[in-house]
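Working notes for the structure below.
Some chains have been omitted; the remaining ones sit where they do in the full complex.
To keep things simple, chains are lettered A, B and C as they appear, and every chain counts its residues starting from 1.
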Amino acid sequence: MTLHRIAVLGASGYTGAELVRLIATHPTMEIVGLSGERKAGMEMGAVFPHLAPMGLPRLQRIEDMALDRVDLVFCALPHATSQAVVKALPGKLRVVDLSADFRLRDPAEYAKWYGQPHAAPELQAEAVYGLTEFYRNDIEAARLVAGTGCNAAAGIYGIRPLLEEGVIDPDRIVIDLKAGVSGAGRALKENLLHAELSEGTHPYAAGGTHRHLGEFDQEFTRAAGRAVQVQFTPHLSPMNRGVLATIYVDGDPEAVHATLSRRYDLEFFLHVLPFGALPSTRHVRGSNYVHIGVVADRMPGRAVVMVVLDNLTKGSSGQAVQNANLMLGAEETAGLTLPPVFP
Amino acid sequence: MTLHRIAVLGASGYTGAELVRLIATHPTMEIVGLSGERKAGMEMGAVFPHLAPMGLPRLQRIEDMALDRVDLVFCALPHATSQAVVKALPGKLRVVDLSADFRLRDPAEYAKWYGQPHAAPELQAEAVYGLTEFYRNDIEAARLVAGTGCNAAAGIYGIRPLLEEGVIDPDRIVIDLKAGVSGAGRALKENLLHAELSEGTHPYAAGGTHRHLGEFDQEFTRAAGRAVQVQFTPHLSPMNRGVLATIYVDGDPEAVHATLSRRYDLEFFLHVLPFGALPSTRHVRGSNYVHIGVVADRMPGRAVVMVVLDNLTKGSSGQAVQNANLMLGAEETAGLTLPPVFP
Amino acid sequence: MTLHRIAVLGASGYTGAELVRLIATHPTMEIVGLSGERKAGMEMGAVFPHLAPMGLPRLQRIEDMALDRVDLVFCALPHATSQAVVKALPGKLRVVDLSADFRLRDPAEYAKWYGQPHAAPELQAEAVYGLTEFYRNDIEAARLVAGTGCNAAAGIYGIRPLLEEGVIDPDRIVIDLKAGVSGAGRALKENLLHAELSEGTHPYAAGGTHRHLGEFDQEFTRAAGRAVQVQFTPHLSPMNRGVLATIYVDGDPEAVHATLSRRYDLEFFLHVLPFGALPSTRHVRGSNYVHIGVVADRMPGRAVVMVVLDNLTKGSSGQAVQNANLMLGAEETAGLTLPPVFP
């Protein structure tokens, strides 16, 4: 059994911690380096006490890491910092980037949604969009894989096969999304304080301004073979983990259900529930699973698709490990069969 | 200043407790009787310790109450029990019913949504639908007012003026709703346990099966002057109080905002936020206020209307007190100006 | 009825918002000025959207406020900033300070617990410790009243009468306290983020290091007529409001209960529960009430006293209004009879 030497850049954020959690029970991955710029020199257990018993290396600056003997790097740095960092890495090093920096194939789209020019367009050309179930072959061959947005993953799982098969109207798609708090990261923002967030729900980035729309546009347009735009309203729900996308589509509900069931039939992590059954974020918490429900509306020709996943696992770090498994020739599900944690 | 003698039937549930909370600071209402069938004989402070210091009467059976000297009864009994109880009350007694029993004007609609024939159709004929801002004159003259569903109220506030003015397409309305837990009442159901509910979000009664659709159909059809059906998916959010309705409409966003602003301009409890501003349930918690936001989608001709209210206050008990004020000739806002409780 | 003109300094924090909430239904207080240094010029409704409908003055810098026509100032500034600010106020202006700056009579004790010399020892000499039920007469006559710590209030209510009456051993007192999150203020600290705090409990400032011990030492020593030290461990509980002090004492449980019952018999806001009954923070949430329970341990001669209050109301802003009522000659309970908000 080949052991894979792994480094995590940006290990002091939530996706970094989740990577460490997943790799801890991975049969072939071994963490040999952890970076954290501002916290360089600290024990990982001081940054995340829940990881103290894991026996991890200290946090380092990236420039101090010995990356030449590393097989793969997870890059969990903040948006807009990955492009420069990845560019400076050894040229043959495999990279799974969890930020938004390489998700949009067209650098012009990147500039539009993220408000600055792309700093590494030459790398963008080789980056593969990391939604495993749709780009598996490309990922196996890739050197650089771009993790998807957690909200984007939930929406695309629910819609993309329907556009590919032409069973829904591409001009009438509404994604109403409820997201857990950890999706916003470990950032010091007033609106992320417990006293601000608990016991309430609110929309944010409404009206077509959320950056994950760039991914929706890209993937849905590709799937439909024509330009597709969707309506998208994310909400913050007072829970730490979880994304629920409630998707309103025009199409025959049974055809919608059949299409999704067929498309995901052989996928280990994607479970289409029986027609009419409803999913819950708590049933995938802490796991790499996705549950998808489809119901018919009382209005003929309209269906509701509901997708749940854990934003830190299947929405980012679990997806990253799944892609790394493919890139390293390991079993795709290795380290990812942890059942959900409930209650 | 006239004092009004008030009785609350069904005081051992959450809406009963909320009525007591509101009446406690009401300048002219005085509680003279509280009923609770299974808990008859108990002190209210044993049922709701937070109300112990209020000096309230003991819980009684309805049949043991001296209702002849009462000015108005709030009936906060479970659905399907109010019809018989209200029928047996003294014929001239003013009643505000908080259940679903008198909300649907057409007894056939009641039978359809609630699965049993209406037990008091003759009373239904005189019942006024209690959405104060739309039926104020009728309520002032009414003997029997039917409180609205809490979800229904949120949806109707956001949509009804738009249908009246014809600024949206009546065939393309989606209401995606996030509701707090107390809306389900103090019922012993596994899915309402803390360990089941906290830290997650899930849809329920999806696909056009939720009973509040009966109210939407009734009110929207009346407003539009033609049959209107909406899509409606309620979700349970892990918070105790609050309803957020995210409503997707086809119409000019600025016209939508202007219509709602104009319609509610003089309403004390309804606040239309500046165009583009987003509301939050926590900003109305514990209060009788409603906040309404409108944003333009990036797709021309589509708008999102967002309505928040506290399901126990403006969504039920606060609305009930507001209507009672009108029926008793008191100041409409009396007892209802408590600011929201945040954090 | 005399109207009182009120200014709130430091209105952009949680205790500031709570003051505004309470004054909103106060029969004789009127807010004429709000200060917020960093947010000067902003509408209060932009800082706290739940207060937007209240019709409040804009935030100002203190130096820009017209304080000469103000009857009383609530000073809700951060610790260590009040001393200088209060010193600079007009000399006859009544002040209720909610910070820790004037709580400790002995400036040396202040220096010891807060790590810096007292900046206004001459004002300290006239400051009255604001635990209303113990210093009512002094407060009525005071110009400057120092609000107590929220944790300190809970502990003192449970213990002080027992020391005064000599019914417990002053050398065997343990206060184990569970506090809600809002007690830490609206501060941008990583450990106050929702994702860090929810779904867990932890101690902080253990081992006799919490600053409220200065208040315990001061009040208990005065009550006992000899030096008294207690053990005190505060914990953060994943809730927004509430303090629960579980106090272990050596003494006859029935004598403990009788002493507290007798001492608080005539106090409007303090409720000693029947012997053996247990309080809950949720039964006082949003209100100025305190519930106190006493149980006998199975070990003879040992009792447990449990005190609950809302840290933002009776623990700070409610207490402040109560004291202000006394200072202004208003009814002591004016504006403070709002029942708790449950659920």
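The criterion applied here is as follows: a contact is a pair of C-beta atoms (placed from the backbone, for glycine too) under 8 Å apart; a residue touches a chain by one contact, two chains touch by 3 or more.
No experiment lies behind these values; they were computed from the predicted model shown.
Complete-complex copy count for the single protein sequence, taken from this structure file and not limited to the 3 chains in place, is 4.
Here is the rule we go by: only the chains that are shown with their structure count from here on.
A comparison of C-alpha centroids places B closest to the centre of the full protein.
In terms of their C-alpha centroids, the spacing between chain A and chain C amounts to 45 Å. Between the Cα centres of chain A and chain B there is a gap of 39 Å. In chain A, the residues that reach two or more other chains under the touch definition are 195-196, 198-199, 238-240.
Considering their complex, residues 14, 181-182, 186, 188-190, 192-199, 238-240 of chain A touch chain C. Chain B makes touch with chain A in their complex at residues 172, 174, 176, 178, 195-196, 198-204, 206-209, 213, 229, 231, 233, 235, 237-242, 244, 246, 248, 276, 278-283, 285, 293, 295-299, 302, 304, 306, 308, 343.
Taken together, the chain B residues at the contact with chain C in this complex read 14, 17, 20-21, 24-25, 48-54, 181-182, 198-199, 240-241, 271, 279-280, 282-287, 289, 291, 337-343.
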